[in-house]
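Note that one protein chain of the assembly has been removed; the remaining protein chains are unaltered in position.
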Amino acid sequence: MTTENLLEIKNLHVSFRLGKSETFEALKGVNYVIPKNSVVALVGESGSGKSVSAMAIMDLLPRANTVIAPESGLVFEGVDLLKQSEKQRRALCGKQISMIFQDPMTSLNPVYKVGDQIVEVLRLHKPLSKAAAKQRAVELLREVGIPDPETRINSYPHEMSGGQQQRVMIAMAIACEPKLLIADEPTTALDVTIQKQIIELLIKLKATHGMSVLFITHDLELVREIADHVVVMHRGVIKEQGASEQVFTAPKDPYTRALLACRPTIDKRPIRLPVVEDFLAGREHELPQGERSRGVLASDPIVLEVRNLKKTFRVKQGLFSHKEVAAVKDVSFKLARGKTLGIVGESGSGKTTLGKTILRLNSCEGGEVIYEGKNLMSLSDKEFMPYKRQMQIVFQNPYASLNPRFTVGDILLEPMRVHGIHDSDKDRAEHAMQLLKRVGLDEKAFNKYPHEFSGGQRQRVSIARCLTMKPEILVCDESVSALDVSVQAQVLNLLQELQDEYGMSYLFISHDLNVVKYISDEVLVMNHGEMVEYANADELYRQPKHAYTQKLLAAIPGRG
Amino acid sequence: QVADMGKTLHTYFEAPESGFDPAKYSDHYSGEVNSSIFESLLAYDYLARPQTLVPRLAELPQILDDGKTFIFKIKPGIYFADDAAFKGKKREVTAQDVVYTIQRIVDPNSRGAPWDFMFKGKVIGLDAKIEAAKNKPFDFDKPIEGLKALDRYTFQIKLLRPDYNMPYIMAAPATGIVAREVIEAYGEESEAHPVGTGPYMLKSWQRRNRIVLVANPNYRGHQYKPATGNGIQIDQTVAKQLEGKTFPRIGTIDIRVIETPQASWLSFLNGQLDTHPRLGYNYARLIAPENALTGKYLSLGWRYFREAEADITYYMFNMDDKVVGGYALEKVALRRAIAFSYNQAKELSIIRNNQGLAAQSPLAPQINGYDPNFRNVLGRYSPSRGNALLDMFGYKDCDKDGWRELPGCKPLKITYMTSTGADGRDQEELLLKGFNAIGIKLDIEKMNFSDLLKNRQGGTYQFAGGAWGQDYPDAENFMQLLYGPNAGPVNESRFRNKDFDKLYDQIAAEPPSEARNERLRQMSRIVAAYVPWIYNINRIRTHIAHPWVSGYKPHPDNMPHWYFLDIDAAKQRAGTSK
Amino acid sequence: MSAYLLRRIWQMIPTLAGVILLVFFLFNVFGGDPAAILAGKIASKEKIEAIRDQLGLNAPIWVQLWIFVKQVFTFDFGNSWSTNEAVSAIILQKAPVSLTVMLQVWLLDAIIAVTLAVAVAYKRGSLTDRAVMGICTAAMSISLLLYVVVGQWLLGYKLEIFPVLGWSDDLWTNVSTYAPLPILLLLFVSVAPSLRLYRSFVVEETSHDYARTARAKGASEHRVMFVHVLRNAAVPIVTNLAMALPGLFVGSFVVEMVFSIPGLGKEIVTAVLRSDFPVIKAITVYLAILTMVVNLLVDLLYKWLDPRVELK
Partner (left out) sequence: MTQQASYGFWRAAGKRLWADKLARVCMAILAIYFAMAVASGLGWIAADWNEEVGVSYANPSFLGEDYPNPQGKNSMISQEVLVIDDKQKAVDPLAPYYAEIEQRAAAYEQEELKPSWTLPLGGDKWGRDILAKVIQAGEVSITVGVAAAALAVLVGTLLGAIGGYFGGKLGDLLEWFYNIFTSVPYILLVLAFAAVFGKGISTVILVLGFTGWTGTYRLIRSEYIKQRGRDYVMAANAIGASHARKMFVHILPNVSHLILVQLSQLVVDFIKAEVILSFLGLGVPTDAVSWGIMINEVMPELVLGKWWQLAAVATVMSTFVVAFGLFTDLLRDALDPKASRR
């Protein structure tokens, strides 16, 4: 029997020391197996311990405060990894088992070119010459769909878009054709076309090398498409596991059932999205019925107008020369009060750059951003200061954007202090607590540091930070992509409520076309820095005009 | 060539030299090297004590006009070392060279002429020439009355006043005879090209690090004949070692600059140095706690010498200062009280590790007129007497802050000036303790050495330290420091006392005698009574040499006489290779 | 980039001007009067004046300043006031000597401190870490002078491992026999502080996620620390190393003094104590130029070491 299983996880207990006596048990006796040449999907609520269990396999949990209970077992090809020395385990990494991390930006070494980072893993495990390794690195980048890989291998991580970074991570992980690939949210930052390409790649690898994949994701459609087995996790325990078909068609556990029920669908737009709790408590029928109507009318008041915005990056080449990369070329749109503009497009097409540039977090080379009758781009730093509160952004890389020395409490109180919201810290703390609860985090989070959270939790902290200021305009850059469907629904509901209550306007950047469809009034499609289509959401989804848009919509999982 | 070129003497300097032009540099270490390269007309006998003049380039002078005219007969047939400047010719020393050498010493253009005081104001016609040379080249060729070459080998110097010390001056390293051609050939670089008649020549020079001398093949050779005379004592052990030898014996003198006492001590211990003049105080005490070699150091067979230096250190008051200066009774009382507060015995035993004598007069041992039995009967450590005196003369603590005020309750604070860079903390602590004991506030002000000099010489100080080493071994050289008309850069304390000055005029113009010695004692008593100075100590220095070095004997003029030394090369090798 | 370079090079001019003015001012106000020292034992007022005339100290201030400026641009600082030696000769002779010792100290210090820092940072919080850091701190508290004095006695004399002192003309003899003891003793005091500093930098980086990625690639712990973490900690380490660079030419006064090494360190101290302005001027100006060049290089290096750095 054992020979058929690549990895068996037996009774895995992992806990973290938080304080002197306080511990947090992230995994409470988890059992599952990864058979050879199969795809096992690990799904479940954000913060349920998926990443922790993956990290435990790789022996990468922070040594300082992690405790793995002695009764746990990790049997890889018949050998219990937990009984092996650090060195032996390290030897497996990269070669036999490799991993795609959830947070690519912080996971890539910022001071080395991406090419060199791929070359490194190749040369560590394969007898390749430098040139050959480089050659292979280019191929790998091409395989993961990075355009122009010959020049891209010379880029530094910070010069790449979120999706590009993620693909570099993927290239690195598959470089040595490992027996087990652990993919932790490998496609969150990828647009559907690329996502499709990656999935195909993984399936090909599985077929050609007999590779197994432990696939951690929130995207249930995707799971259904590729997984052989599904493991459903909730708060550190496994709720249900079984063959993919069985779990999807006949879920046994109520949590699984609830989870499946929460999936947003592209053709419905309920007033309020259902969340897991609704199903668990049997309240799904009490949800407000009916559909929301979306769209912008000519009469809607405009809060923000962007005209011909341009942004070019200068990328160093050699010691003295540089070349220019046009990330945003001539984008114009209008954002109406209380409405949402969805921005979609290929990874690396300039969505993040557009968002940052509007908020003057980047310099820009041309164009105007009109807000309250003023061109924000021509204001001095000082004149711009008062507008900052009105315009906020939830960064695509939540982890990097959180000060590592601040607790969540500090992170949330900070903006309120800066802008003098509330009179006392006590009031502010109360407000912060409320927000935490509304984004689905519990009170304990208040005193924790960013590195103590799961990817989805960090993203919610970032969202909460922006909401403390109740800005008029909020840019959400892949803000819900790391969240499981239930929490995602919860956050989307929150955004919707705020919009209803205060008339906030959103620029909503996402690859998840279902979500974009659900939340947007208008949609802007970008490709290679250019705006290729800009229309009301319903209209765009119904009748995509541009070829790229059509391609995009066709690639939505569960559709094709 | 008598020297054995295979022999090398390794020795050291404790501070760096400046350059080897006798007229241009006044630092001691340059002088040490110069005294082996250049020769003066006269020299001190190597072993005779007290210091006795003997012929060198010239015979002892003929003294005429009661000490106003001196005639030197230069020995014929003495040649300078070979040098390119002589264009391949042998160059003999003549009287004209002496005239040139002396004029160079006073030429203000030779870096300010640091030695000019030896002749300035003394030689007939010379001062006018100096005056004329301001911002102009010195006219060496214009003859003057005071300096004359009477013939090729006869040199005459004529003075304005009698000065029996002139022969001593003609023995100083600064008056080492130079050849005009050489000086003019090398110009500004003369300090790197010393060419003299002496036993050694400069072979290589790494500035401020290493100086190597080699025996001068042109040197005529020298044999030691002890001087004879009244009261002259000769170190017989060393005399035996020198007997019958022709010097120099050692081919190479290798001098390193080693600036820390431990480094030179260790280098000596492991045989890297053959002689170790001027041992650090604590090392001196280590090897000879009771003033004789003890223990394991005795068994090493070292040659050990403990010699009083011809110098004195002292504290001085500025007699022109409104607070500490003046001759009124209460001013004398103030200075006397401060003198009472100074613990000379502690200075000697604790700070100087007993390497010194408690100074009793302005004079130093080893010189004419010094009386080892003379005591400064007013100078004792007694803070209670100091307090009593201050009480009596109205230095009361009016404002009850613990410090005394001047009579009439004006504030009293005495400033002691000293220089930065030197570690004088022990002295300062001792001074301060004394001042505290008599309730007088002392302020210690540190400054650049040059600023200190300026303040002292310009009389803009209250209280400061001083030190003097002999230029020549006569009391006059020391008493001049308190002579009224010298008030200024020489008499820095600006002490003016008619009786003292009268006595000085007398002693300056007469040769040594018992009557002169009594006059000197009287002068010391006057100084003791008015306290322009508080005597500190006369230093004693300890010098050691390895057993394979023979003929070593430190001389009070502090010039090394390397050319009297010899080395047992075999023993040296054995001693160094351990 | 080239614009940045040009700007930085252009900025050297005001810096030099500042250095010239400041040194000139400080020397004239606090530097002391060299004439008083040169005048010898008994110096009358006229004599001091005469020397001042000769040295050009009585010329109007602006003339003296102009001479200084000219000297800076001709790199000819004339002769030393106290020894009459050409200043350029002094520097040309003595700076290489200092460099012989200090360059080795610098290199060894860098290698030892960085390696040890990485090692203890990896074992952070362990007994080894605490012990090494404790010893380092204790070792640091003792002054260089004491090390040198005791080291000379113990290693030079007592154990005869090294010569007690000395210096020769031959580079190889110096490097192989005379320099090792001074270098060793200098390392005693210099490694501890660098180590503490570097450990801190390295520790700061070890907890980043990219280290985790490197481990996941299967890189050895060694590789993780030295290739991944160290490069990220390099900016402050390089800063610290570069700060010491100009000092290499100047040497160490204490060591040169005790071991009779004819380096520049002694020269500077004596120059200041003797108010030897030409030497002070030359060394200051050369040092300023060196500092500026090093700083510029380091800033460029920042960019190379950490591509996220933007040079503004």
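In this document, chain identifiers A, B and C correspond to the written order of the chains, with residue numbering beginning at 1 in each.
We take it that a residue touches a chain if its C-beta (ideal position, glycine included) is under 8 Å from a C-beta of that chain, and two chains touch if they have at least 3 such contacts.
Keep in mind it's a predicted model, so treat the numbers as computed, not measured.
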{"item": "Displayed chains contacting the withheld chain", "value": "A, B, C"}
{"item": "Given C:219, C:248 or C:288, the one touching the chain that is not displayed", "value": "C:288"}
{"item": "Touch with the omitted chain, as defined above, among B:109, B:354, B:506 or B:576", "value": "B:354"}
{"item": "Touching residue (missing chain; options C:142, C:161 or C:297)", "value": "C:142"}
{"item": "Residue among B:120, B:180 or B:285 touching the omitted chain", "value": "B:285"}
{"item": "Contact set of chain A toward the excluded chain (per top definition)", "value": "17-20, 62-65, 105, 356, 359, 361, 385, 388-389, 392-393, 395, 397, 400-407, 409-410, 413-415, 418-419, 425-426, 428-430, 433, 443-444, 446-447, 449, 451, 465-466, 469"}
{"item": "Contacts of chain C with the absent chain, listed as residue ranges", "value": "11, 14-15, 18-19, 22-23, 26-27, 29-31, 124-125, 130, 133-134, 136-138, 140-143, 145-146, 149-150, 193, 196-197, 200-201, 203-204, 207, 235-236, 238-240, 243, 246, 268-269, 272-273, 280, 283-285, 287-288, 291-292, 295, 298, 302, 306, 308-312"}
{"item": "Touch residues of chain B, complete complex, unshown partner", "value": "262, 280-283, 285-286, 289-290, 327, 329, 332-333, 336, 345-346, 349-350, 354, 375-385, 387-389, 391-392, 418, 420-423, 425-426, 428-429, 432-433, 436, 444-448, 499, 521-522, 525-526, 528-530"}
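Rule of thumb we're sticking to: only the chains that are shown with their structure count from here on.
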{"item": "Distance from the mean Cα position of chain C to that of chain A, given in whole angstrom", "value": "50"}
{"item": "Centre-of-Cα separation between chain C and chain B, whole angstrom", "value": "39"}
{"item": "Distance between chain centroids, defined by C-alpha means - chain A, chain B (Å)", "value": "88"}
{"item": "Multi-partner residues of chain B (at least 2 other chains)", "value": "none"}
{"item": "List of chain B residues in touch with chain C within their complex", "value": "16, 18-19, 24, 26, 108-109, 111-117, 134-135, 188, 191, 206-210, 256-260, 262-263, 266-267, 269-270, 272, 420-421, 447-451, 453-454, 457-458, 471, 488-490"}
{"item": "Complex contacts: residues of chain C adjacent to chain B", "value": "30-45, 47-48, 50-51, 53-54, 79, 82-85, 90, 93, 149, 152-153, 156-157, 160, 163-167, 169, 257-260, 262, 266-267, 270, 273-275"}
{"item": "Of all residues in chain A, those that touch chain C in their complex", "value": "58-60, 62, 64, 86-87, 90-95, 98-99, 101, 103, 106-112, 120-121, 124-125, 156, 158-159, 169, 172, 316, 319-320, 322, 399, 451"}
